[in-house]
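Heads up: the structure comes next, in structure tokens.
Note that one protein chain is taken out, while the other chains of the complex remain in position.
Lettered A and B in written order, each chain numbered from 1.
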Amino acid sequence: MRKQLYNVGAILKGLSITFKFMFAKRPTIEYPSIKKQHAPRFHGLHELRRYADGKERCIGCELCSSACPANAITVIGAENSPENRKSPGERHAARYEIDELRCIFCGMCEEACPTDAIVLTPRFEMSDYRRGALIYSKDRLLVPPEAGVGTAPDERPNGIPADLGRVAEVKSTVDVDEGYNATNRGQVLKVQRKGLAILKRDD
Amino acid sequence: MPDWIIILIKSAILLLVVVTTFAYSMLAERKVLGWMQLRPGPNRVGPWGLMQPAADAAKLILKEDLTPRTADPLIYRLAPFISLLTAFSVYAIIPFGASSAGTWAIGNVNAGILFLLAITSIGVYGITLGGWASGSKYPLLGSVRATAQMISYELGMSLSFIGVLILAGTTSLDGIVNAQAKWWFVVPQFIGFIVYIITAVAETNRVPFDLVEAETELVAGFHTEYSGLRFGLFFIAEYVNMLTVSCIASLLFLGGWNAPFGLDNLHVPGVIWFIIKVGFFMFFYMWLRATLPRFRYDRLMAFGWKFLLPLATLNLVVTAIIVAYMGH
Partner (left out) sequence: MAAFWILGITLIGSAIWCITNTKPVYSVVALLLNFAALAAMYLTLNAEFLAVIQMIVYSGAILILFLFVIALLSSGVTPFSVGPNKLPRIGIPAVVVLLIALGFLTYAVNRVTANAFANTSPTSPVGPVGTAGVFGSVADFGKALFTTYLLPFEITALVLMVAVIGVILLAGDQAPYVASQKQAEEVRREMREAILRGGE
């Protein structure tokens, strides 16, 4: 009898808990209209960057392609000619294609790149009904000249690109600079950039 | 106007009201379940998701209507209509309120509560035949469970009514409500009320007694093979049955359209009180669904036969003895 009464008590307790939850704050972020702030090192769609003078950073070395564990990148390099100079070096990428359906967004291409040309942006909304539309070629990967040079990952502000809509106010648990600089990759990139800057100054 | 035209108009209005209530109680259930599970619930279609029922209806109508090759075509098609017909025909006798002109009901049957039991006892055929006619194993298991569960719990339910009938001294729903002007029967018939609430949940195959559907074991139980509008008919029948048992609970135990706690001076129309009471029971259903896990099948049967039935009988005997010695 006592056990049965205890069971009734348990049911009532359960009912009270669910009733309380009706008025609790819901953690749902209503995604398409409101977007969650991404982590500072979020890996999304790729981007090919430029130098400040508008020249492409990519030199067609295919290091990214060989670093890619998913074989998603195809690069076909070509020689720069004096009258048609696309990048500061000797070569440039005549074709640069990434199959985003194969890509696993690991960021190895970004690490392999000697000129910091390919970077992963936080953009993630790229679904499409056609498979072909997800093979991104250079015309969509390269930052358009009027949009600047593209941002390096470690200089990117925390959050999502402003053109993506309203951002949910989520408490950031990561200090962007501290967090990023503490990683090996952040250090490598910083050293690389410093080296490039030194090279540039020498020019 | 001849009588039959008036009845036709009344029926059309009532049908509209019941179907609308079904649509929005479905939305309300999804909302309440969402809130209790820390989700917002449907909110995409229209403001606060209020157009969701319309979207659901459009979806159900446009879906393909499948009939399995192993199914018995005639009975497979007939079953949802039996469910729907019995679910709706109960509203022919349920009174919603009263004014000086009379009771607000389509028909005032004197054997009201018995008529109600008779109609609801037919409702199980829709589920049983539908499950059998699907010609596949999960629906068959579901329908066999449904039959056993519904006839077992119907006994306890009927017995819980009889205590009320003894106190009211009449079988008409109108008379039962009027007999509660002073005391709601939930007070003298508290045990009957508890038994009724439990058996009503089981009769409508709702959580925690939804063994008929039991998606973890039986895919979707008796309506596994149904799709499109035919599934929709079962769905409507389930919610309309929920509404029915809520109405009966309000009429038999909570005083129907009588104002609670001596609030008669407020001059609120009785039908408002009735709607509030029915709404409370509907909410209670959703609340239970969000809280309790499903019964095990043998426990369900044992609970019905070894606990509820003796309890209801005891309640009946005690009530009968008290009424016999003390008068009404």
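Just so we're on the same page, contacts are C-beta pairs under 8 Å (C-beta built on N, C-alpha and C of every residue); 3 or more make two chains touch, one makes a residue touch a chain.
The shown structure was predicted, so the numbers you read here are calculated from the model rather than taken from an experiment.
Undergrad: For the chain that's been dropped from view, list the shown partners it touches.
TA: Its contacts among the visible chains are B.
Undergrad: Which residue, B:45, B:144, B:220 or B:271, contacts the hidden chain when the whole complex is considered?
TA: If we include the chain that is not displayed, B:144 is the one touching it.
Undergrad: Of the listed residues B:11, B:43, B:67 or B:121, which contacts the missing chain in the full complex?
TA: Answering carefully, the residue with contact to the hidden chain is B:121.
Undergrad: With the full complex in mind, choose from B:23, B:55 or B:78 the residue touching the hidden chain.
TA: Considering all chains, including the one not shown, the answer is B:78.
Undergrad: Of the residues in subunit B, which ones touch the absent chain?
TA: Listed in rising order, the touching residues are 70-72, 74-75, 78, 109-111, 114-115, 117-119, 121-122, 124-125, 128-129, 131-133, 135, 140, 143-144, 147-148, 151, 154, 158, 169-172, 175.
Here is the rule we go by: only the chains that are shown with their structure count from here on.
Undergrad: Could you tell me the distance, in whole angstrom, between the mean C-alpha positions of subunit A and subunit B?
TA: Taking the average C-alpha coordinate of subunit A and of subunit B, the gap between them is 54 Å.
Undergrad: Note which residues of subunit B are touching subunit A in the complex, please.
TA: Contact set of subunit B toward subunit A: 32, 35-40, 43, 287-288, 290-292.
Undergrad: Over in the complex, which subunit A residues touch subunit B? Could you list them?
TA: 11, 14-15, 17-19, 21-24, 26-28, 30
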